[in-house]
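Omission of a single protein chain aside, the complex is shown with its protein chains in their original locations.
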Amino acid sequence: MAHFDIGYRRCLAPDGRPLEALPDLAHDAETLIGLYRAMVRTRTFDAKAVALQRTGRLGTFASSLGQEAVPVGIASAMCAEDVLLPSYREHGAQLWRGVTPLELFLYWGGDERGSDFSGPRQDFPCCVPVGSHAPHAAGVALAFKLRRERRVAVAIFGDGATSKGDVAEALNIAGVWQLPAVFVVTNNQWAISVPRRRQSAAETLAQKAVAAGIPGEQVDGNDVIAVRQAAAAALERARTGGGASLIEAVTYRLADHTTADDASRYRDDAEVSRHWPEEPLIRLRAYLAKIGRWTKDDEERLLAATAAEIDAAASAYLATEPQPPESMFDYTFARLPTDLSGQRAQALAPVPATGPEPMTAR
Amino acid sequence: MAHFDIGYRRCLAPDGRPLEALPDLAHDAETLIGLYRAMVRTRTFDAKAVALQRTGRLGTFASSLGQEAVPVGIASAMCAEDVLLPSYREHGAQLWRGVTPLELFLYWGGDERGSDFSGPRQDFPCCVPVGSHAPHAAGVALAFKLRRERRVAVAIFGDGATSKGDVAEALNIAGVWQLPAVFVVTNNQWAISVPRRRQSAAETLAQKAVAAGIPGEQVDGNDVIAVRQAAAAALERARTGGGASLIEAVTYRLADHTTADDASRYRDDAEVSRHWPEEPLIRLRAYLAKIGRWTKDDEERLLAATAAEIDAAASAYLATEPQPPESMFDYTFARLPTDLSGQRAQALAPVPATGPEPMTAR
Amino acid sequence: MVEITLIQAVTLALARAMEEDPRVLVLGEDVGADGGVFRATDGLLARFGAERVLDTPLAEAAIAGLSIGLAAQGFRPVAEIQFTGFIYPAIDQLVNHASRLRTRTRGRITCPMVLRSPSGGGVHAPEHHSESPEAMFAHIPGLRVVIPSSPRRAYGMLLAAIRDADPVVFLEPTRLYRASREDVADDGAGLPLDRCFVLREGTDTTLIAWGGMVREALAAADALAQEGVSAAVIDVATLKPLDAETIVASVGKTGRCVIAQEAPLTGGFAGEIAARLAERGLMTLLAPIERVAGYDTVMPLPRLEHLYLPNAARIAAAALRAMAYA
Partner (left out) sequence: MVEITLIQAVTLALARAMEEDPRVLVLGEDVGADGGVFRATDGLLARFGAERVLDTPLAEAAIAGLSIGLAAQGFRPVAEIQFTGFIYPAIDQLVNHASRLRTRTRGRITCPMVLRSPSGGGVHAPEHHSESPEAMFAHIPGLRVVIPSSPRRAYGMLLAAIRDADPVVFLEPTRLYRASREDVADDGAGLPLDRCFVLREGTDTTLIAWGGMVREALAAADALAQEGVSAAVIDVATLKPLDAETIVASVGKTGRCVIAQEAPLTGGFAGEIAARLAERGLMTLLAPIERVAGYDTVMPLPRLEHLYLPNAARIAAAALRAMAYA
């Protein structure tokens, strides 16, 4: 016989009211302000990216509107030497870890240099094939374990990803090898048009951990304090030899799936409206205001500064020349094989080429 | 918060002593004798197949020695119109359902006609790529559900298979769509050389069900009464709209993985010896003897009859001419495409071909 | 008869097939209320209900595996893989099961299923959304591989694929989805799945293409005509089983050819066609067989995509190179 419990963690109510005994973190206003700034920065980046896409100056983009507490909460609990393996909706975590807004714009603008992070050099690039980075996290964690480094691999993916075999395989291996890895499910209730309840009959997604014999926990993903606490606990466990765990952060995707999506085809505006009051910025701002650490002025200054930073990055992005044609070839292998050098020469020859078409599709 | 329990079912102790309150089935001696006969028949088939392989007259073969209670217990709880999706070690279930020993010999002898079952026409052939038939079971079950048929798809696979993404994907889908499917893990403690504890940190394999939100149960897989009871309950649930479930039958692989394997490389003989007293035939025979329904004479008559049947099938197998060369082509598509008819003609032309090499490798 | 796009033709064929055969089901990610990310299944949920239009969980291997189970049970599943960049987890099911259930069971269990997927680049899509892996599928015995390149062919070939008794991988060139319109009669008429389509006759050279490259080949033929070169254009359309006859016959007449594929050169299906010609048409060739293909590199992200994609200019240039021979 075996028994399992899946816990749920929440520190602040949606209106910012503290619940029960708050963790120490909740009394560390400087840190909370840092988290708030990061969430605002993420939202500002998202808004700018959507605007650029709408005006044909960026490719298809996946906004994290309303989910900012998850990537920020997770990343803020990580050490610099840990490795992040994000999916495509974790700009918040990437920005926290030092990926620059310019790099992110480049990536989403269709330029590989955007994944050549100047900051966290070992972090993985965005993973588009859903869930397929989960096994990489196990591999990175195995590397840490074998080298006896106190580092942790952190993979973030969505509720939809939990249906993928890759994720189950990775969790299982991380479990049996007690790897220093933390897997985070950003349950934003939707995988494009498929609602959470039609993705799995599991009452929680945290219980995917049970299949792997690792701890699983659900957390209010709009409560950045709770997310960070859960992440800190999981990271600490991983760092000290306690093995892998799974965190399900329950949030809501307020935006369309991507700029190529029209969510009104499959969900009511009313549903979206119902979730707005629960979004994470309101909550932390209200709490900070309640404890006297955030004013309207602070807010305005922050918005202005963030907008200026992101706008400058956008301008730099728009001013960036495309890579030269040979860049197509020069990173395929460490050394260009003979068989490819002919193709390279051909591509560089002044052959007639049609110009780039306008950026439209998804 | 969510809670889960994984139960364990056992009816007879290894020495045949009844435990607690026995189910009705345990008092139905005719049925039990049928189960006993089926297990003996399975073991006889296995022994013959190994003997044929050892003498170069059969291909690589996977024996189910010691695990007979699982396939027999499961198959005996199924209805004829249910569909079985076996892996490669479920001869016991196939034989129960009407696949003939001759067909099984043909299959393991390298002849496709062995999968053209005369009996259960809709049962799937053996599945060699581990776990890859689990999604087929979900598809078959979906067909039943859509047609509103009271039928169940039953997939059987090993402890190793539970690490495969396919199995997790299939369980999850069967869960969310409440499909009439039963998934059975034959946990025989080994996946070739990898012991159960190094396959997963999960305390039980039954708890893989938790990830899918379906019921999971552990059962003593050497206790055919318990296996059949568990199967009957899961089948009934599936048949009456209650959805899918998972049964972990805990048993032990007494044989080498296959005839190509040498288990002494990775496990002690002592471990194997320790498990012999728990094997399923002893147990049921002892119980039947205890309740006065099985004698030495019965045993001898059964062994003789079974040996005669299996020997006859082996002779028929050995006397079966190979298929004609055109059989390679004639089942590739419903109608032979022009592009293939040229190849067919070429293959049938009296081209020089080397003869078959002796059967050796794994 | 109405002028419709290729994607609309796909929808029309799906609806027709579902109308005429209750065994036909549509399944995949977002095929229901969303109508598919490209709208291929738009309106089908409303019309045929949730038991025939199934939104699956996010699991491509299982989508293929489910389809196999359904097909084995007599349904005619038409599964959508959202982009071919995500089809790879389904390959195991295609190779090891879908394509060989018939042969493994000597015809007892069969697998009449269609796996549809938008394929190819040219639409400035994100990473992994511009793949052209058709050659991988064309190497799998027991599978048909079909790529339509016009609304009419999409309609007729999809109907034929759904009606076929065996598994079909049906790749739809994303960049042609809305590229042009054509009159398509919703008459339920299928098109053969073992025949190339000669789109244009010609005497000097034969341009051979499929999918997104067909439009480029036609444009190249126009350009060549300006230079006084008469180019035949063949849409291969069904890669497997291949209609080598039509190709060999055309090249037999013209003596020259250019085979265009969007996929990376090495190991692509253009190689197979070139090999067929080198085996069977060698003696009629006047010039080397030219292949115009993607480079053996990962397709660049959108900003440089146009430098990667073969186009009419490259095809025409290759044809002119060949014209330089006798």
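So that you can tell them apart, the chains are marked A, B and C in the order they are listed, and the count of residues begins at 1 in each.
Keep in mind that, in the parts below, contacts are C-beta pairs under 8 Å (C-beta built on N, C-alpha and C of every residue); 3 or more make two chains touch, one makes a residue touch a chain.
It should be emphasised that the depicted structure is a prediction, and the values quoted were computed from it without experimental measurement.
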{"item": "Sole residue of A:Arg37, A:Arg57, A:His136 or A:Arg293 that reaches the chain not shown, by the stated touch rule", "value": "A:His136"}
{"item": "Candidates B:Arg9, B:His91, B:Lys145 or B:Lys164 - the one touching the absent chain", "value": "B:Lys164"}
{"item": "Touch residues of subunit A, complete complex, unshown partner", "value": "83, 112-113, 115-117, 121-122, 124-125, 129, 132-144, 146, 153, 165-166, 169-170, 172-173, 176, 327, 331-335, 337-340"}
{"item": "Contact footprint on subunit B, counting only the chain that is left out", "value": "59-60, 88, 107, 109-112, 126, 128-131, 160-161, 163-166, 191-194, 198-200, 260-261, 265-266, 322-323, 325, 327-329, 332, 339-340, 343-344, 347, 351-362"}
{"item": "Residues belonging to subunit C that touch the chain removed from view", "value": "61, 85, 88-89, 91-92, 95-96, 99-100, 103-104, 127-128, 131, 133, 135-136, 138-142, 240-242, 263-264, 266-272, 274-275, 277-280, 282-283, 285, 287-291, 295-298"}
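Keep in mind that, in the parts below, only the chains that are shown with their structure count from here on.
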{"item": "Remotest chain, subunit B as reference, centres from CA atoms", "value": "A"}
{"item": "Chain centre separation (subunit A, subunit B; CA means) in Å", "value": "44"}
{"item": "Whole-Å gap between the CA centroids of subunit B and subunit C", "value": "40"}
{"item": "Inter-centroid spacing, subunit C versus subunit A (mean Cα positions, whole Å)", "value": "35"}
{"item": "Numbers and ranges of subunit B residues touching at least 2 other chains", "value": "165-166, 169, 172-173, 176"}
{"item": "Numbers and ranges of subunit C residues touching at least 2 other chains", "value": "57, 59, 61-62, 89"}
